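Missing here is one protein chain; the remaining ones are kept as they sit in the complex.
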Amino acid sequence: MSTLRVDEVSVRFGALVALDAVSFTVEPGTVHAVIGPNGAGKSTCLNVLSGVYRPDAGRVYLDDRELTRLRPHHIARLGIARTFQNIEVSGAETVEDNLMLGRHHLMRPRLAATAFGLPSVAREERRHRTRVREIADFLGLSAALDRPAALLPYGLRKRLELARALAMEPRLLLLDEPVAGMDGAETAEMADVILRVRTELGVTVVLVEHDMGMVTRIADRVTVLDFGRRIFDGSPAAMAADPAVVEAYLGGAPSSTKEPA
Amino acid sequence: MSDRLNRLMPKAGWVAAVIVLLALPLYVDGFWLSAGLVAMAAAVGAVGLTLLVGAAGQLSFAHAFFLAVGAYGYACFSGEPGAATLGLGLPPALGAALAIAVTGALGLAFSPVASRLRGIYLGVASLSLVFVGQHLLHNLTGVTGGFNGRDTPMFTLAGFDVTGSEPPVTVAGVPFGATERLWYLGLVALAGAGVIARNLLRGRTGRALRMVRDSEVAAAVLGVDVRRSKATAFVVSSMFAGAAGVLSALALDRVVPDYFGLLLSVEFLAMIVIGGLGSVGGAVTGAAFVTLLPIVLARYSGVLPLVADAGSGGVDAAVLARFCYGAAVVLVILIQPDGLAGLGRRLRARLGPAVPSLQEST
Amino acid sequence: MRKNALRVVAVAAVVALVATGCSTKATRSGGATGTDGVRTGPGVTADTITLAALTDMSGPFAPIGKQLVQVGELVRAEVNNSGGVCGRKLEFQVSDHGYNVQKAVTLYKSMEPNSLAFLQILGAPINAALAESVTRDKVLTLPATFAQALLANPYVVLPGATYDLELVNGVAYLAEQGRLARGDAIGHIYQEGEYGASALAGSRYAAEKLGLKLVQRQVKATEEDMASYVTSLKAEGVKAVLLTTSPKQTASVAAVAKSVGLEVPLVGNNPTFTQSLLDTPAGPALRANFLWSSTVAPLSADRPGPKAALAAYTKAYPNEKPSYSVGSGYGAAKVFVEIVRKACQNKDLTRDGMAKAFRQLGQVDTGGVFPPLDFSKPGKPSTTASGIAQPDPALPGGLKEVRAPFVSDLAKEYPAGADAK
Partner (left out) sequence: MSNLVELVINGLSLGSIYALIALGFVVIFKATEVVNFAHGSMLMLGAYVIAATHGRIGFPAAVAAGLATAATVGLLIDRLLVSRLRRRSHTALAIVTIGVDIVLGAELARRVGTEVLNMGDPWLDHTWRVAGFTFPVSRLAAIAVALVLIVAFAALVRYTDWGVAMRAAAEDAEAASLMGIRLGRVSMVAWVVAGVLAAVAGLFLATFPSPGLSATASTTALRAFPAVVVGGMDSLSGAVVGGLVIGLAETLAAGYSEQLLFLGRGLGDVAPYAVMIAVLLWRPTGLFGTRELSRV
């Protein structure tokens, strides 16, 4: 189990400060939500964690290992998987092949052996396909294995992306708005899946989310960003009562009390 | 019963195709074999290019350059030592293998540029390889023979002339000369190229390449080293081009710089687009279409209606061939984005149920 | 499943074997002796002799290729109307390679087995690519180019002086006219490849012998704007510019030279000029300074050969604009027919018979299209003479002869042929 530590991270795009010295720590085995209004810097934060952006200042550590200077595929190989807000799956590929892509870094890179179709390559493929089917089972995608990803309904595609991330056998899972665009029932299902990922697979989850209800329901801990700055870090219960959060995030009106600001 | 028949049909088709290809030298004359050889050489190159452009999504105009490296490389490694142009006199099979390796190495040398540049910038940058290549081919006369090029060394394998007539072989009354023998070498090369490309596309490498094409960011967070993948695609594609170059050199008897110009690169792009980007079978079909169309039209222009006599100022065979494949490129992208490969898949799907797709789709 | 696949293979194999038994390719025509006692080879039957032309009718040299084929047809009709050769009619097999090497090589393979000889193979890169095959197949060919390297090939028929000799005579002409003196600089703009390399050998030789300083500029066939080359030649103070270029490059050189005040003679090889240049803005500059140094006579020359070629051509193709290729094509076809006639006299219409007849030809008179030709010395040009002409838009072909073909003293000493460097 490993701890993710974000230490004074800043990201600027020209004059715009997307993240301003943000720090928080993700404890192993928890579901940690990062929330905030639009433009608060949530996605930027996730992009820094997965190595897509390099911060202008500050560091990110996984246990004692610094991630900030690593390229994204190195970070992925350390066991950090992520999903995207706008689903990034290969539409023309089957669900199974999309999932196999998650196994990429677990398979040995043997170009020549692959080219000449050596039996050992076929054996390795088979082994990973077996595991991929298990993961598909876990997320209820078994029936769709042979279908091209583009033909799946939206909710299933979101789930496929999550399954692909799980196929990487990660220690840490970064989810970018996993329930965006879903209806109530789908949201509930997804929340359930995320909890099972944590409890049954023991994967730590960092969740960027908009949906307040879902966050309070499943997160163990919440970090709230506003205009790139951290304005809160603590338990969901404490967040609901925090005046700064209420002011910034809930537009001045906590949904529970409907009290004017 | 019909179920079994359906399953057997494609297999029988393949077997029949292989037998026809094997028996062809017994029936058709040198022209057709020679045209077929050129098409097979092109097909090997096209398969390589479809890995790069179709699967990895990297537009490249440099293919003609890599073909030239393969062709000239073979001529240098296996050429007569002591002649006017550099020749190391290595055994032809070794020379060919080294030529392919050198092409791959040059692809690797260019890959820092390739992996830094995206999409269209790469396409345009790769144009420069063709022009710089032409410049070198014309100026390094000691190696390339300059404008007039140099002869292709004969291909012999364990004392057997593949591009000659020693020892004499006659099958069913047909003497097997250079063209007939080379035909089989072409078949072996093409089959090898096809199988290797399919293995690569179906496995870990191919999946990674297609993800890089669809989204570099997504590929990277999945643990794919994007730069390395792009470089791999470039190197592998160059090696296919190198093999195609060796085969072209053998088919043409002589390598001349004029052949490896921009037009050739454009023709290769046309092949893989017409065939269907990213499909091995499509690349082969496209190569056959683009190379055979002008040759066949030129040969039979006298018989075809609508085709004016060459030189009469009307639309002659060569112009017609260019119209045809220019229009084919436009039409394929406009109405049949999967190219001939997609068309084939659709036809098969309509003819028989549950026929497994033979192509790696994009 | 596996069993079925095996069965399919077995059936297919049987089918293939049966089919093989009736292969039609097994019978191939070989050498034979006809009833008239004439030995025949590929392309010759009891009543026809087939000659091939592998030419460019759709590429960059299409108009040249087209006119060469057209005059070839005229000569063929003439010969067939007067009874043919050896009681056989001449047939042509024409293919268009569009200046594409790969197409040319493939087409050659289809034409070679059915032709006695190649009346024409057009294009320097194509001739280079086919040189090996031509030697192996021992097939007599006539390339529509005058590069000296071709002389080394015993199966190549090259009527006329080579490019190097054209320039040797051209420079000698300027010196005779007093337009060049010892110590002067002359420029030479030439295309890369055999065309330029061949001409360069001549200009180097002439410059050395006459004590001139030669300033070389190599250009690519695709370059069009000659301004920077001319500017740099002007800076060298050249007194004349030799051109081994495309017509378009010639025009650019002439126009730029005039505009930068470089009013010196421009001497070009035979492929450097076409009549349509005179309609462009470069026309006046060309008329003022251009000299055409060519082994081919201009169409307007007052000799029976060019006159006959022009008359026949304008009669058959009244709407076409004849160029000097009409003359050279006519002369070349005549030479080729002479070779076939000679082979016929020897009763040997085979490839070897053609090669032998070619060397036995002796003096050939093309009515003044080419200077008198002598093919008896392998490796040597058939003549060392070339003439000088000037642009004149009023005449057919746009050129007026100012000096009939001559062999300059310089050319007499020139080690012409395959051994020249």
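As written, the chain order gives the labels A, B and C, with residue 1 at the start of each chain.
Just so it is clear, contacts are C-beta pairs under 8 Å (C-beta built on N, C-alpha and C of every residue); 3 or more make two chains touch, one makes a residue touch a chain.
Given the structure is predicted, the values throughout are model-derived calculations rather than measurements.
Considering C:87, C:281, C:304 or C:372, the position touching the chain not shown turns out to be C:281 (whole complex). Annotation: of B:183, B:259, B:289 or B:325, B:325 touches the absent chain (contact as defined above).
Among C:48, C:228 or C:376, the one in contact with the hidden chain is C:228.
Chain C meets the missing chain through residues 58, 60-64, 192, 215-220, 222-229, 231-232, 235, 247-248, 251-252, 254-256, 258-261, 274, 276-277, 279-282, 284-285. Seen from chain B, the chain kept out of the figure touches residues 53, 57, 59, 112-113, 116-121, 123-125, 127-128, 131-132, 134-136, 138-140, 216-217, 219-220, 226, 262, 266, 269-270, 273, 277, 315, 319, 322-323, 325-330, 333-334, 337.
The definition used in the following text is that only the chains that are shown with their structure count from here on.
Note: centroid distance chain A to chain C, computed from Cα atoms, is 73 Å. Chain geometry summary: the mean Cα position of chain A and that of chain B are 43 Å apart. Mean C-alpha position of chain B lies 34 Å from that of chain C.
Across the interface of their complex, chain B is touched by residues 50-52, 71-73, 75-77, 81-82, 84, 88-93, 97, 100-102, 104-105, 107, 109, 111, 114-117, 121, 125, 164, 168 of chain A. Within the complex formed with chain B, the residues of chain C that make contact are 1, 4-5, 8-9, 12-13, 15-16, 19-21, 23-28, 57-59, 62, 65-66, 69-70, 94-98, 100-103, 105-107, 109-110, 112-113, 124-125, 128-133, 149, 192-194, 197. Across the complex, chain B meets chain A through its residues 195-196, 199-200, 203-205, 207-208, 210-211, 214-215, 217-218, 220-226, 232, 236, 361-362.
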